[in-house]
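Pasting a structure here, questions to come.
A single protein chain has been omitted from the complex, and every remaining protein chain is retained in its original position.
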Amino acid sequence: MEKRVRELKVDYGPAENIYWVEVLKGLWITNRHFMVNMWRHILHALRIKAEKGAVTFQYPEEHRPIHHRWRGRHRLTVKQNGAMRCTACMMCETICPDECIHIVPGESPDPNVEKFPEEFYVDALRCCFCGLCAEACPLDAIRLDVIEPEICGFTRDIIFNKEFLMGLNNDRPWEEWYIENKTDSKEK
Amino acid sequence: MPKIKINGNEHEFPEGMNVLEACKNVGIYVPHFCYHPLLRTVGSCRMCKVEVSQNMRGSMQSRIDISCKVEVADGMEIRTDTPEVKKQQQMTLEFLLSNHPLDCPVCDDAGECELQNFYFEFGQHDSRMIEPKIKNRKAFDIGRSIVLDNERCVLCSRCSRFLEEVTHTHELGIFGMGSAESIMLKPGARLDNDYAGNVVDLCPVGALTDKDYRFKRRVWYLKSTPSICEHCARGCNVRVDWDLNPYHWHKKTFQMRKHRTEATDLQRIQRIKPRRNDAVNKEWICDTGRYGYKSTDSADRLTQPVINESGELKPVEAGAVIKAFVTGLNSAIKSNPGKVAVVVSPKLTNEEIYAAWSLFRKRLELPNLDHKLPVDPEWTGDDLLKSADPFPNRLGCEWIGFVPDGNGLGVEDLNLAISNGKIDTLLTILADPREFLEEKSLSKLKRKFFILRNLPEDLKEHVDAALPAAAWGEYRGTFTNFEGRIQRLEAAFDPEGEAQPVWHWMIELATGMKKSLKWRKTEDIMHSLSDHVINYKNLSYDSIGPEGVVVGDKA
Amino acid sequence: MDTFFLIESVVKIFTMIAAVMGLATILTWVERKQSAVMQDRIGANRADIFGIRIIGLFQPFADAIKMITKEDYIPPFGNKVLHMIAPAIAYIPVMLLFAVIPMGPPLEIGGRIVNTQIANIDIGLLFIFAFGGIAVYGAVIGGWASNNKYALIAAIRTSAQMISYEVCLGLSLIGAIMIYGTVDLSQMIAEQSGHWFGWIPRWGIFIQPLGALLFIPAAIAENKRIPFDLPEAESEIIGYYTEYSGLKGGLFMMTEFIEMVLISALFSVIFLGGWNVPWLEYNGFNFPWGGTWTLNIWVVKGMQFGAYFLKVAVLIYFFTLVRWTLPRFRYDQVMRLGWRYLFPLALINLLITGIAVVLFA
Amino acid sequence: MAKEYENRELILPTKNMALAMGPSHPAMHGIVRVNAKLDGEIVVEGSVDIGYLHRGFEKSVENHTWNQGIIYTDRLNYVSAMMNNVGYCLAVEKLLDIELPPRGTFLRVIMSELSRVADHLTCVAAQVMETGAMTAFLYAMKAREYVWEIVEMACGARVTTNWTRVGGLMADVPGDFVDAVRERIPLVRDVIDELDKLVTKNRIFGDRYRDVGVMTKDEAIAWGFTGPCIRASGIPFDVRRDTPYLNYDAFDFEIPVGTNGDVFDRYLVRMFEMEQSILIVEQALAKLPDGPVSVDNKMVTLPEKADVYGSIEGLINQFKLIMDGHGIQVPPGEIYQAVEAANGELGFYIISTGGDTPYKCRCRPPSFALTAALEKMITGQMIADVIPIFGSVNMIGGELDR
Partner (left out) sequence: MTNEELQIKFKERFPDFAESCIIDKGHIVAEIPLEHMELTLTTLKDDSEFDFKMYMDFTVVDWMERKPRFDLVYHLYSVEKNHRIRIKVGITESQSAPTMSGLWPVADWHEREMFDLYGVKFSGHPNLKRILLYDSFKGHPLRKDYPVTKRQPRIESTFPTRDSQYQEKDLKIHRGD
């Protein structure tokens, strides 16, 4: 299609030049927002209407609705018998641009499975949550579908290990795991 | 010499060459599984199909044929790019893949697997297989170092041909018919010969895998450096496959956390693979060379200069050890240069030997220099590759002249000389003194200096001062093999800790003794070496090609 | 000086301080909450006592605790003494001004007329001008003593801006003074009671519309709030109190809120009739259409107190609305506005008022 | 302005004051420093320091595979990351000589234009906020949130999108995507209208923005301006029309130009462009075809997950595309691909020497030229003008410093 050009020009007339007209118009907009929101807040507080007067979310109590495609934290999926799906093929480690995944492969104790990861680390602070690992996985073993926005609670030293990444399936809070792990390493 | 046309272009090839090789020579790669240039041609995989047009009974007739079995003939026309050829290759590949298990995630061969490469390059078909795949034996232990997986096998028979034609040991064979056909051990046999590891290299897919490398690292992580095996005088051409990544992870990121501390994780060399050199080792290496890399990162590796302080070895800075070396040697030489013995191992490269020779013979004029370490009685050579001499550079030592002076003492005289008190100072380079000295003469020595790669626990009591030497894979240089062939080895990675190549320590030592050796890198030493030693005349790193050069009176 | 007067004065002083400080504290909450609601947010509501939050009303207390416990940083190369006293210089004159601001209608207690001003002096407005002029020193000295380039620029801007706008502020009120014929604030309110034609309240805004219109920008400029917050201008120069922390920084902020109460009160006193409610007289409502609604005298007084408070509250709401809606001027634009527009307009206003006073008086 | 003070030396001997604004300064976002020499309120001399956010974009991309490079482009202009994704992938696709199926192209257009809306909203909002009007800023942020919700729906993340792949997209958009966009467009429009009413005619804004940071036509060209800034100077240069890419030829939209080249014109251009972008999105939504979003080429696109889990062919394909040294094999060659990003021409100059990693990947950041001209624009202005000028060039640190 042809290139259409439009010249923009805004000239101020006397109404604009005396400040007060446009200032009051602007004030009217913000005032209207205040009044409407206040009304909604009151209705919400009185439990008359469910919607509230603000577009923000009060984070810890109230979570933003997240689309199901959300790329959150990693987890390792398990088979029906509870064993991990991962076979340490290193696809995720290979494609990871941040080198945040480290896998130590080994011979599986299960005779039906040849190879499995003896250790599976995800350095969550290196991770950029690009989702390439889930895309690369040939076995649907790693996913980024844990909807849990916070990753660092009170520390910046977070490396998830295999048990934790699998343990997410039974909803164990990560702090618990972290405290266990931390005391572990202290003793050693 | 027959002239043939390949994809329209005319070329000339020697008589008897097959079409596959001919295509390879002009840069057209024909996919193949079973064909191997060093083995008998069987034509079992049917992958290398090309269109062959030949004058038969007066008219050009074209057919699709396997290129490995067709010899070039005058007037032949080959096409590798017709749709029919493509289709045939694709269909062959589809057949081969129809029963192939979904094993790429666990297969060690993924990344250098010909099935993968050919699928990507020649196949690219969609799967049509809906029947269940045939199950077969998996992860079957067939020998000291080999694991067999029959499901992945494409029955190319390279392995059994190798065992028949090269080693003549006949451990593997093909049994069964139809879909039950599979590679198996012959009854009562186990794949335990000295060259068993080669079947892994030969296997184009992941059916035969190496226990030593099993699940260790993925192939595509490895970086390769060409090198020369140091385990016998043959000087087989090898490739060092190494990866520093897990090493760094464990050293840096995970040292604070619980992690496996097994030595395998900290190994930098992951595996050794042969390089093709028809003049030396064709494409085979023995298992001694293949699995002999582990001392580079073994637990007893000496990574820091150590000095004996009141009966205890303490890691110190290199300067302190050099100083100890210098004062010890100087005082011994001042009293009598004949009281000092220097023994080097013929594992040193030509450059290192020359550096040591320049210091001890040319500058210090010591009479008692020798390299003739006794050969381990357990070592036996064979007529395929393994030489009777387990040292890679004995000829180089002789040529450079690291031998006793006219009336100097050799290694075999040392025991007697020490007990007589004729010798009280010993410097050995890369050699364990207990190989040639008795325990009592070792303890009788006044000064004992060592330059070592590995310091075993039970040698520590005898050490006065020791410098760490770079291990195999950490330095570059040249070896002279038993037939006078000079070959280059390259450094794969930096030396561990404070270790340095021997020539570097020689230069430091010379500086400490005020005898200047002015070299900066191995090229400089090679330069002086070619100037001063007759056999190495006009030699430089560039003139040593990938196959090496034979020099001296052997040429 | 009798005992009653002493008691009365002490009670008034403490009431005033409590009222002003309380109002200023609540204003920090109001400012946050009002801006939040304007901006479709919820606003600060995290501070709680035993889990009770009451829409963030504890936030000012949390702020106070934070300010008290914060490190009181004194820049090492500045003038320490001046740096220390600058917040006080800013804060004290503003507090002093409330001595002449009436809190409500005079009460009759025990037969005595009790004025709700702390000091019922005749020169109320002049007092305000005089002490309001001192407030500029706080900002200037604070900015200068910090030995910070940003603070210095801010200090210079403060002095220029406040001195300029004090002129407009004064001139915009002189019209009202001429009409009321007094500078006593209670007297001015009293002048504004009653109606013209029985319908229109005799508020200052109706006879001094231009004066009121000029008073608002001048007052905001004196208050150093957007759109005249050049001395602060957070995103340009961080403000004259860049180097202040803890309680001293808090005093500067508090001053701002107190000043806002002050100008609201002043505006309602001079232009909105103070505590006057249309048609409300001492005995109740006397509507112009003839109806009356008799009320108890205390109810009337309560309504007048309420009206006064309401006027101040609405003005504060208005000023906050302005502060969060408008951008700030540039330095030269502020000066141009002050000297080229507001100042001549104020003079014209004065001229017209003078003529009118001469003609109709 | 400066004329009024020309003879100051005669009256009072004065010294200029050096003032370092940034990097820790509220308006400098922590990523740039303006070293100003002040004569009173006037900037006599200004210089700009950058590099506080330098991450080695080029070196990183050179050391990663083609698809891994996309995540680094996310971080260039992190407000409209999808446009960077699109630009990079277009360049690589040109080297590979492949063309996207129509649905993929349309989706790229839709998301690019929505990103442009988000970026312009951010720029206008920040510009307004830095002159003191907080409420307008938050209204714009609210609208940007609507856009980012759509972005999240398409790719699962809001800022670091990593949405495109060489030869297609990460995945097709979910089924409710079109409805969601249609639902949010009026909301965004409302906010833009509101912003317009609050700002455009208000004289306080006008005074702050007019005749500030003026770049004439010739200056704008000489300083390499592109995007809204060059259009504000009166030159209708738009990569979407002048060197068309994707299928922008199929859409009808207007190119706004300003008259003075000052901050106010840049604001007007951005406001008008948001309207046009929404128009393009509406046109694209109406025409959005069905079909695949990625090219059907086993050498480039990852196979379907069902194939990977169920057949050896798919598994091999997956492995070959991911393993180091195998991957997507881009033929040797070089390409310069420009796209009209929110700030101007975003060019990717990519050199391939064959193999699975780029040999060189130069990014031509639009902000770079604009920030280079900042020195010129602020000289002679007042210190308070530095802020709107700086806001109007919309310097994004990730893009500037790479």
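Order of writing sets the labels: A, B, C and D. Residues in every chain begin at 1.
Methods note: a residue touches a chain if its C-beta (ideal position, glycine included) is under 8 Å from a C-beta of that chain, and two chains touch if they have at least 3 such contacts.
These numbers were taken from a predicted model, which means no experiment stands behind them.
Enquirer: Determine which of the presented chains are touched by the chain that is not presented, and list them.
Expert: In the entire complex, chains touched by the missing one are D.
Enquirer: Considering the complete complex, identify which of D:Y72, D:F237, D:F251 or D:F390 is in touch with the unshown chain.
Expert: Considering the complete complex, D:F237 is the one touching the chain left out.
Enquirer: Based on the whole complex, identify which of D:A171, D:I221, D:A250 or D:L285 touches the chain you can't see.
Expert: D:I221
Enquirer: Counting contacts across the full complex, list the positions on subunit D that touch the omitted chain.
Expert: 50-51, 54, 56, 58-60, 62-63, 94-95, 221-224, 226, 235, 237, 242-243, 333-336, 338, 345, 347, 349, 351, 360, 362, 364, 368-369, 371-373, 376, 401-402
Here is the rule we use: only the chains that are shown with their structure count from here on.
Enquirer: Distance from the CA centroid of subunit A to that of subunit C, rounded to the nearest Å?
Expert: Their C-alpha centroids are separated by 47 Å.
Enquirer: Let me have the rounded angstrom distance from the C-alpha centre of subunit A over to the C-alpha centre of subunit D, please.
Expert: The separation of the two C-alpha centroids amounts to 23 Å.
Enquirer: For subunit C, give me the residues that contact two or more of the other chains.
Expert: 38-41, 324-326
Enquirer: In subunit A, what residues contact two or more other chains?
Expert: 23, 26, 29-30, 33, 55, 91, 94, 138-139, in rising order.
Enquirer: Please name which positions on subunit C make contact with subunit D in the complex.
Expert: Subunit C reaches subunit D through residues 35, 38-41, 149-150, 153, 226-227, 229-230, 233-238, 324-333.
Enquirer: Which part of subunit C faces subunit A closely enough to touch in the complex?
Expert: Listed in rising order, the residues are 34, 36-42, 45, 213, 321-322, 324-326.
Enquirer: For the complex, give me every residue of subunit A touching subunit C.
Expert: Touching subunit C: residues 20, 23, 26-27, 29-31, 33-34, 37-38, 41, 52-56, 58 of subunit A.
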